[in-house]
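A single protein chain has been omitted from the complex, and every remaining protein chain is retained in its original position.
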Amino acid sequence: MRRYVLGKVLQAFLTLAFVIAFNFFLFRVVPGDPAALLLRGTSAFNPDTVEQLQEDLGLNESLPVQFLIYVQDTVTLNFGESFFGRGAPVAEVIGHNIWPTLLLVGTSTIASTILGMIIGIYAGWKPGSRFDVGSLSATLFLYAMPEFWFGILVLMAFAGGVGPFPAIFPTGGYETAASDLTGIAHVVDVLNHLVLPWTVLTLAYLGEYAIIMRNSLIDIMGDDFIQTARAKGLREKQVLWRHAVPNALLPTVTLTLLYLGFVFAGAITVEYVFSYPGLGSLTVQAIDGNDYPLLQGLFLLFSAAVIVANLLADILYSYLDPRVRAA
Amino acid sequence: MTILSVRDLGVSYQTQGGAVPAVRGISFDIGRGEVLGLAGESGCGKSTVVNAILRLLPQGTKVDGMVVLGGNDVLAMRPGRLRAVRWTEASVVFQGAMHALNPVQRIGDQIAEAMVIHGQASEREARVRAGSLLEQVGLPPRRLNDYPHELSGGQKQRVMIAMALACGPRLVIADEPTTALDVMVQAQVLKLLKSLQRELGLAMLFITHDLSVLVEVADRLAIMYAGKIVEEGPSREVFDDPAHPYTRALAAAFPSIGDARFRRNPSGLGGDPPDPQAIPSGCPFHPRCPVAFDACPTIVPDLYRAGDGRRAACLLVEGALVDAPGAVE
Partner (left out) sequence: MRPQETFGHDVDLQSPAGVELEPTPPEKTPKSARQIVWTRRRRALLGVWRTYKRNRKGMAGLLILGFFLVVALVAPLIASSEALEVTCECNGPPFSPPSLDFLFGTDNFGRSILALTVWGARVSLTIGLLATLIAIGIGALVGLTAGYWGRWPETLLMRLTDWFLVIPFLPLAIVLASILGQSMGVITLVIGVTSWPQTARIVRAQVLSVKTRPYVERAQALGASTWHLVTRHILPNVGPLILANTVLTVAVAILSETTLAFLGLGDPLTISWGRILEFAFNAGAAGSGHWWWLLPPGFAIVLVVLAFTLCGFALDEIVNPKLRKR
C-alpha cells in the first residue's frame, strides 16, 4: 500500500514537472522575442523594460540556462510581476484572490457531490422510473447548457429582476462594497453574495455526479452478491444501503475528484459573470490585459490543484477499496 | 416429514421478445435429511427453480404453483413473513462464489449479518458463532476478518456454506456449488457438503449439470429438460439404468475409467436444448432423441411409472401407452 501511494506521488510530481516545462516552452516556441511577447500590448512596453525583462529571464543565455533560471524562479514562487496592480508580484496578486474562490468552489463541490450522489442513488435504484427518467433529462439539459449562460440568466432574473422574477440578490461581488460589517453581519453579507454563484455552480455539475453514481449503482445491482443479500432476508432498503451503495461509492468518489478540472473551468466563467473577486475573475482580467506573467502563474496553480486532486482521488480509492489496499 | 413440497411450479420471464417459460410445471418433495439432486443441461431451468423457491426472481416474473416450506406456501406469503423465512427455513449456496460475496465487507460480518438480521444473536454473539461456523467448514476462525478477495475459490465456497448454515435452516439449496472449481477442490467441497449434511441431518436440493457428482451425494435424482422433470428416482438406479433417453445420454457423457461401455461408444448428444420460446411439439426431446418414433412429436408424455419409486416421461416406458395417464406411485 505504501509503495502504491509513493508511486502515485511520484507520478504526480512528474506531471507537475511536465506542466512546468510546458509552461516554459510555450513562451519560447512562439516566434519572436519572449520578452516582447510578455510585454506586448501593455503600457509597460518600451525598450528599457524589454531589456530589463530580457535580463531577468536570462534570454541572452543559452536555452538550458534559461530553463534552469525558470525552474528556480518557479520553485521560489517568483512568477514575475503582474501588470495588473501595477507591478505587484504575481504570487501576491494570486494570494489576494484565492480565498473567495476556495469558498465558492469548495462549498459548491461538496454540495454538488452529495446532492448528485443522492439523486444518482435513487435514480439507479429504480432505473426507468419517472424519477430516473426525469433526473436524467434534467441532467442532460444542464449538461448542454453553458454554465455561464445559466449564470447570466440567474443573474438577470434574481439580481436584475426581469418580468415576474424578483431582484432579491446583489448583482455581484464578494461583499457589499465600502462597508464595515464585522462578525455575523459580515458573514451574512458574504453569504448573501455567495448564493447566486454558488447555486449556479452547484447545479451545473450536480448532474454529472448523479449520472456517475446512477450508472455505478446499476452495474452493482446486477452483481451476484446482491442476490445473496436478498436471499439472506434483508429488506430492499438494507440491500441498497448496506451492500449496493458502499460498492457503488468507490468509482464515484474518485471520479468526482477527477472532475475538479471542469469545476475550475466553470468557476472561471461564473466568477466573471457575477463579478466575484476570485481567481476566475482574475483570469479574465489577465486575458483582457494581456497579463502573461499572471496567466502563467494562474495556469500553473490550476494545473497543480487538479494534479493534487487526482492524487487524492487515487489515494482515497486505494484506501476505500480493500482489494487495492492489500496490493 | 416433508420439508419442501413443490407443486406444479411454473415460471415465465417477461422479456422484450415476449414471455419465456423457463419452468413449465414441476413437482417434487424433499423429506427431512433427504438429498434430492436436480440435474440437466444449462438453460433447462434449474437455477430458475432455485430462485423461485425463495422468491428471488426479478420483478414482473410470472410464477404459478405452490412452494410449501415449513407448512406455508412461499409464493403466497406476505413480504415480512417471506423475509423471515428466508435463510432460517431454507438457505442457498450460490454458484460462482467468486461474486456471490460482497467484495468490500469482511466475511465474518457477512456471515454474522444473517444471524443479526433474523434476531438470532447480538452482533458480538453472531461473530463468535461465525467463527465456529468457519471451523465447521474447515477454515481457521481468524479468517473472519478477511475480505473475499483474500480467499481462494474453494475457500470462498466454504464461506458460502458456512453462511448458509448460519441460521440453522432445515433445507439447504446448493446451486452448482462445485461448477466453478478445480477438480481437486471440487472433491473437497463435495466431501464437506456430504459430511455436514449427514451430521446436521439437513435436507438438500443439489443442483448441477454433472450427473456423476450427484450419484455420490444425492439419495434421489430428478432430471430436468426444457423446463420439466423427465425422470426421477433413486440416484444409483437412475444412473445405472436410465429409463429416459435423455438421462441415458447425460449419464453416458461422463465416462468412467475402466468401464468398457465407454471405450466402444463414446457418446455425445447432438443438437442444443430447445429455445424456451420454441419448444418442440409432443415430447420436447424428440428432435434429439436417438429412439424417437412416430408418436413422439404428437403426444406430450406424462411421468409414467418406470419401476419402484421411479418415473420417466417417455412413451417407451413399459406400459406407458397402455396405462392410464397419471398412474404414478
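For the reader, a short list of remarks on this structure follows.
Chains: A and B, in written order; residue numbering restarts at 1 for each.
We adopt the following convention: a contact is a pair of C-beta atoms (placed from the backbone, for glycine too) under 8 Å apart; a residue touches a chain by one contact, two chains touch by 3 or more.
Because the structure is predicted, anything quoted here is derived from the model rather than measured.
For the chain that is not shown, the touched chains among those present are A, taking the whole complex. Of the candidate positions A:Val195, A:Ile287 or A:Leu312, contact with the hidden chain is made by A:Ile287.
By the touch criterion stated above, the residues of chain A touching the omitted chain are 15, 18-19, 22-23, 26-27, 30, 37, 127, 140-141, 143-146, 148-149, 152-153, 155-156, 159-163, 171, 215, 218, 260-262, 264-265, 268-269, 272-273, 283-284, 287-288, 290, 292, 295-296, 298-299, 302-303, 306-307, 310.
Note that in this section only the chains that are shown with their structure count from here on.
In terms of their C-alpha centroids, the spacing between chain A and chain B amounts to 55 Å. Those residues of chain A that touch chain B in the complex are listed here as 223-225, 227-235, 238, 242-243, 246-247, 250, 320-323, 326.
By the touch criterion stated above, chain B contacts chain A in their complex at residues 51, 54, 56, 83-88, 91-92, 94, 96, 99-105, 113-114, 117-118, 147, 149-150, 163.
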